[in-house]
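Heads up: the structure comes next, in structure tokens.
Of the protein chains in this complex, all but one are displayed in their positions.
Entry: chain A
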């Protein structure tokens, strides 16, 4: 149990970066961007190809992020300059990326990375010498864990990377450009009347969003030890699930809080998924339907709760009035 939860958190925090990307397009720009399904794989593919060809894993990861940024830019250009509907721009880009990703991967739908040096392995040697793994594992065992992870390095690197990404996102959304970006999603007519070029803001915003998605894809590929052409399918739903679950549980009062909520949402999503897959008759093929049900649940439940609360409140008022009438 401990081990599967550990894996869920570890994977969840990598996907959290993707979820932040989806938050930027879906919530901040109010742009339902389906490019994500493609740009996630683009990130993995670029990183894998670079690493296989001897580029340092850190550089490879950065290049992957840039590739995602460009993909998002193109979706933005299709939408703003080509005047194509947002949903369709994303679908077109996603479809095109499928072929482009295959090209990047040199025509093979799967590139193994198991024997290559990844960002996690790069720091792995140094890490294992510190003996932190043994220490943490012995604590875990003392708490009753029967199986322990081989290393905690992925979790530690990811916590640091995700926090950095969160802080950069928070900062960016508070800058003058960031404010204009948020207003573009909130009231486009207004920010245009305040001399902001909304076309460019959308193009940059979608670039930022897909850059994060590709970064997440690159890190997932390095963690999994391979990149697969089809690994992006349904990625947008996972991202949406994380955003919606996070916002529903942790609230969205300020930007700082919302980005944290999205990260935690991504982790909770993984935990719920792991628990769901423990059910006897469900197997890993059912993941997509579980994701879809989770999103529906997260969307419907808050409204349902609010309705019930409101009913109770009105009932209470009615009863109070009745009591008063009786008293009088």
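Please note the rule applied: a contact is a pair of C-beta atoms (placed from the backbone, for glycine too) under 8 Å apart; a residue touches a chain by one contact, two chains touch by 3 or more; residues count from 1.
One rule holds for everything that comes next: contacts and distances are computed from a predicted model.
Colleague: Given that one chain of this complex has been left out, which of "Indolepyruvate oxidoreductase subunit beta family protein", "Probable septum site-determining protein MinC", "nitrile hydratase" or "ABC transporter ATP-binding protein" is its protein name according to UniProt?
Modeller: Per the UniProt record, that chain is "ABC transporter ATP-binding protein".
Colleague: Return the single residue from A:125, A:146, A:176 or A:280 that touches the missing chain.
Modeller: Within the whole complex, the residue contacting the unshown chain is A:176.
Colleague: Using the definition of touch stated at the top, determine which of A:113, A:148 or A:191 touches the missing chain.
Modeller: A:191
Colleague: Can you list, in ascending order, the chain A residues touching the missing chain?
Modeller: Interface with the chain not displayed, on the chain A side: 171-172, 174-180, 182-183, 186-187, 189-198.
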